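For this depiction, one protein chain was excluded, whereas all remaining protein chains were kept in their positions.
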Amino acid sequence: MDPTLFSTLVMLAVVLLFLMPSAAVTVYAERRVSAFIQNRYGPNRVGPMGLFQPFADVIKLFLKEDIIPTGANRFLYTLAPMIPVTTAVITVGVIPFSEHVYIADLNIGVLYLLAVASLSVYGVTLAGWASNSKYSLLGGLRAAAQMISYELPMGVALASVILFAGSLSVLDIVNSQDIWWNIFRNPIGFVIFTVAVFAEANRTPFDLVEAEQELVGGFHTEYSSMKFGTFFLAEYMHVVIGSMLITTFFFGGYHLPFAGYWLPEMSVLAKSILDIFVFIAKTVFWVFVFIWVRWTIPRFKYNQLMRLGWTRMLPIAILNFAVLAVILYYL
Amino acid sequence: MEIYLFILFATLAVAAAVGMITSKDTVNSALFLVVNLISVAGIFLLLRAQFLAVIQILVYGGAIMVLFLFVIMLLNLSSEENMISRFSVKYAIAFLLGVVVLSQLLYAIASVTGTLPYVSPEMERVGTVEALGDALFSTYMLPVLVTAILLTAAVVGAILLAQRKFSGKENK
Partner (left out) sequence: MLEQYLPVLILVELAIILAIAFILLSRLLGPNRPASNKLGAYESGMDPIGQARDRYSVSFYIIAMEFIVFDLEVIFIYPWAVRYQEFGEGTLWAMMLFIFILFLGLIYTLKKGSFDWDTEHTATRKPRL
């Protein structure tokens, strides 16, 4: 077999084996951190410090009854939970974990990310529609409108990142940050992108989709068993992937701070190991920020959410892009 | 390899198109159309049009079909009986048009011989973003600007069409 193809296949297996547990670990981390923030214990019974809690949860979900409500559209009801988890997994395809370790380096990497993100809208919309429950339908519609609204500022913020890299390849974008991370060169873009990622992942303060007080569970009200579990898993995968995206585009990816100045030449293996550690450390930091924000900031109202997205973030993102383009052109 | 991928995507596209027409539920139809559009994106990719392929998914799959879904849900056309027309004359005309299109398609297919066209290394470059940008923003700069005006007109049109049904907020 072709060696490069073989190495990418190995990469695929490693990434999938890494992503699945990372979602479970994030669930555990969220419960522990939220308990810490609220001065509680959190899960501490299953295994040492409750570490096996997420696995126990998954096994429990698998063994629960799988209910399809009478009024539901059976086909769409079953199809809907598959979509978010699929889109979450295929997003990692273009994220570089190191200069040499990535699944694919595409000429259109950034657009690939946006395209995949835009397809994840179907999961929530169809779940809401197929359930034939009022809470689900409202939750699904809200989710869809929210996700497409925040995709635009996200796209424009990414366009301003491309101005620095001059390429749509994600690897080139990370390599353009070897000295100055984009958070320093493009702080407004960073803020907009981060907020948009929070909104795309349907996390507080943007979790209107499943605002318990008004919509019960939102689009997954009617779901049970692992169908619910799949939505739940996908949500946390989106948190992990959102953290990876923020790291990749604005936090220098696998580069240490100002690495271009002082980091000596290393062998491929040593560099890869260092890169992966740096990348994971940054991702873990951002996952922590996701959790921290959820337990600190209250939820928006839906009208505030829409107003923020369209009347603030989109114009600011476009202006930021235009100003940066002019400055960089004459610099 | 390439020919197998082509057969995979082409079969998927045709199957999804047939599914779209025959499916009784309009939401299912819309989803079949999404599958069809994504398969066509795969075919674009096989023709080395990377940018076009991803745009196909992004715009048609992610934006336009979401609007379709919203409209289907808005009108609540959930089953087929809502769409059956009363006049069989329409069926006759539709049938005739269908026969014409089908015969054209069959003629086009029959006139093609041989296998997939050979893709030269130069052609590989044409589908990249860089090549497309070079063409768009030098030779075709004016059409791009005209597109901006067209898109703005579309914004205004969309608002005017829909806003009237709003709760009269703009009168204040």
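For reference, chains read A and B in written order, and residue numbers begin at 1 within each chain.
Assume a contact is a pair of C-beta atoms (placed from the backbone, for glycine too) under 8 Å apart; a residue touches a chain by one contact, two chains touch by 3 or more.
Keep in mind that this is a model prediction, so the values were computed, not measured.
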| item | value |
| --- | --- |
| Touching the absent chain when the full complex is considered, from A:33, A:101 or A:141 | A:141 |
| Residue among A:129, A:181 or A:254 that touches the chain left out of view | A:129 |
| Residues in chain A touching the chain absent from view | 4-5, 8-9, 11-12, 16, 61-71, 78, 81-83, 85-87, 89-90, 92-94, 103-107, 110-112, 129, 131-137, 141, 144-145, 148-149, 151-152, 155-156, 159-160, 162-163, 166-168, 216, 221-222, 225-227, 229-230, 233, 302-303, 306-307, 309-311, 314-315, 318, 321-322, 325-326, 328-329 |
| Residues in chain B touching the chain absent from view | 2, 5, 45-46, 48, 50-51, 55, 58-59, 62-64, 66-67, 70-71, 73-76, 78, 124, 129-130, 132-134, 136-138, 141, 144-145, 147-149, 151-152, 154-156, 158-159, 162-163, 165-167, 169-170, 172 |
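To be clear about the criterion, only the chains that are shown with their structure count from here on.
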| item | value |
| --- | --- |
| Chain A-chain B separation of Cα centroids, rounded to whole Å | 28 |
| Residues of chain B defined as touching chain A within the complex | 25, 27-28, 31, 34, 50-51, 54-55, 57-58, 61-63, 66, 69-70, 73, 128-129 |
| Chain B partner contacts - residues on chain A that touch it in the complex | 73, 75-76, 79, 106-108, 111-112, 114-115, 117-119, 121-122, 125-126, 129, 141, 144, 148, 151, 168 |
